[in-house]
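A single protein chain has been omitted from the complex, and every remaining protein chain is retained in its original position.
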Amino acid sequence: MLFSTLASFLNLRLVGEDLELDSMNELALASPSQLTFAVHKKYSSQLSSSKAKAFLIPGDLVDFLPQNASYIVCDDVSISMALSTKLFAPKPISFELPHAIIGEGSFIDEMAKLENGAIIGANVTVMAGAYIGSNVRIKDNTIIYPNVTIYRDCVIGADCFIHSGTVIGADGFGFSHTKAGEHIKIYQNGNVIIEDEVEIGANCAIDRAVFNSTIIKKGTKLDNFIHIAHNCEIGEYCIFVAQTGIGGSTKLGRNCVVSGQSAFSDHLDIAAFSTFTARSGVTKSIKESGGVYSGYPLMDHREWRRLQSKISQLNS
Amino acid sequence: MLFSTLASFLNLRLVGEDLELDSMNELALASPSQLTFAVHKKYSSQLSSSKAKAFLIPGDLVDFLPQNASYIVCDDVSISMALSTKLFAPKPISFELPHAIIGEGSFIDEMAKLENGAIIGANVTVMAGAYIGSNVRIKDNTIIYPNVTIYRDCVIGADCFIHSGTVIGADGFGFSHTKAGEHIKIYQNGNVIIEDEVEIGANCAIDRAVFNSTIIKKGTKLDNFIHIAHNCEIGEYCIFVAQTGIGGSTKLGRNCVVSGQSAFSDHLDIAAFSTFTARSGVTKSIKESGGVYSGYPLMDHREWRRLQSKISQLNS
Partner (left out) sequence: MLFSTLASFLNLRLVGEDLELDSMNELALASPSQLTFAVHKKYSSQLSSSKAKAFLIPGDLVDFLPQNASYIVCDDVSISMALSTKLFAPKPISFELPHAIIGEGSFIDEMAKLENGAIIGANVTVMAGAYIGSNVRIKDNTIIYPNVTIYRDCVIGADCFIHSGTVIGADGFGFSHTKAGEHIKIYQNGNVIIEDEVEIGANCAIDRAVFNSTIIKKGTKLDNFIHIAHNCEIGEYCIFVAQTGIGGSTKLGRNCVVSGQSAFSDHLDIAAFSTFTARSGVTKSIKESGGVYSGYPLMDHREWRRLQSKISQLNS
């Protein structure tokens, strides 16, 4: 899309050369063909060193733009950004793509739906009621149980088990908020990548990224009712017990073990080999690997046990 | 149905004129063509002023009936009421209704199911595996993602996004309990109304009302795994973060923000612009708008932070 078309849509003025843009991305990752944005002065240095050429910015950041940048000054960058995501959003279905390709030895139930552009590896099983969206890729030997939904553009590795009711690639939960209290949808234009040997239980939900990918790495196992928000990155060989939720953009290192009904805030960075007992509520990043944690607010597991004993003494 | 037919079904005696009844409702809302009931003396004044003409009551409430009422005296009104709901329950599917009507520009995947009596607006997308029940209405521009289920008689507004795995209109969780410890189903004969510009994440469940409607008002946004019980009323522009549950008949005012894994008891009334941090457990109504709350038992957020600090000092 032309940057000038976007400017017209936003009813704002484009400054600089018009550009052909293929997508959007966050400031740190945007390439020259991507629209990006800065909402706040704290991003001024990132802005200066950005490889992008097309920007949505507030007026007080104009001086920090890289040379030859094209830009739109916005009253409320967050709202303009949200509105722009709509223009770059793919349709729910791409009918114009070529027919799905199905590898040797694979079984696709006639009551499963394969949208165009899907690529299915060898010896894959897709059972009745499963939905495989446009451009989805599923690698060898994976089993997709009945009534699984995989939204467009997602990638599922080899030797995975995806159990019924699980939804991979639904929109992440992202909105910009107007002063009147309305919520403007930030279209979620990224995808989900599930690596090899991942097992996902029944009725899980792994949201697609706003830009780029939500990633679940090799060998990780999810029980039922696991919520993974947009842009999370879950390391290799992690274990998540039922009814646990992970907030947006949070990253866990390899071999973390998370017991049932736990929750993580967004934008955390959790060291590998961390263990969390049931109902842990994690609100801060963890730098040192190998710890065992409990409680909300979270603390060292032994400390939590001691504290519970102290609390129970209040009643004596 | 004739009131006398119901009396025969319950094996109880009808006193007064026989009446044609079209449905059931709670005492405060019942019209002259609806069956209603009072379980307890505390409803005696509501009973006297009721517009209904057909009642299930215990023996000690006969004197409080409005003039010319027809009634059945029940040993256990709650059980008789539950049994009666079955007689008024519509079948899961109404085959006899006219074919679904589909508005201009709408796309209904051939692997989606539209029951008879459904009315689909313009530019609606219904993807594969979605189920649209008898008499369901979906307004313009809404997207129903794959494997969504919308039970009969529910209404979905315009410009909504309903993500995969979400179930709208399943039975609310209501039973009457016998002295022997069995649970008699109260059929849930109401519906769900979702207003315009609502987004509902993956694998949510919004239960239908026992009578009347469960309502989610304009512009509200639900993350994944949100549980809304029967007869809730959620105000405009609310936000619910993942894995939160709302008990039956609870009402929230507009622009409430509820963070993840929170829970509300039933029959609460929550003031507009209330904010709840993660894992709030709300058991009492809130009258004053604009507060920020935390914890279970719930308290003011700043108080909760102070309390957590005091608790952690127990360990020193």
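When the chains are written out, they are named A and B in that same order, and each has its own residue count from 1.
Criterion: contacts are C-beta pairs under 8 Å (C-beta built on N, C-alpha and C of every residue); 3 or more make two chains touch, one makes a residue touch a chain.
Source: prediction; values computed, not measured.
Among the residues A:70, A:255 or A:274, only A:255 touches the chain that is left out of the figure. Across A:164, A:178, A:275 or A:289, the single residue that touches the chain missing here is A:164. Screening B:34, B:50, B:243 or B:294 for touch with the missing chain picks out B:243.
Within the set B:62, B:87 or B:170, the residue that contacts the chain not displayed is B:170.
Looking at chain B, the residues touching the absent chain are 92-93, 111, 113, 129, 131, 133, 147, 149, 151, 165-167, 170-171, 173, 175, 181-183, 185, 203-205, 207, 225, 227, 229, 243, 245, 247, 261, 263, 265, 281, 283, 296-297, 299, 303, 306-307, 310-311, 314. Panel shows chain A; residues 107, 109, 111, 125, 127-129, 143, 145-147, 161, 163-165, 199, 201-203, 219, 221, 223-225, 237, 239, 241-243, 254-255, 260-261, 278-279, 308, 311-312, 314-315 of it touch the chain omitted from the view.
One rule holds in what follows: only the chains that are shown with their structure count from here on.
One simple way to say how far apart two chains are is to compare their mean CA positions; for chain A and chain B this gives 32 Å.
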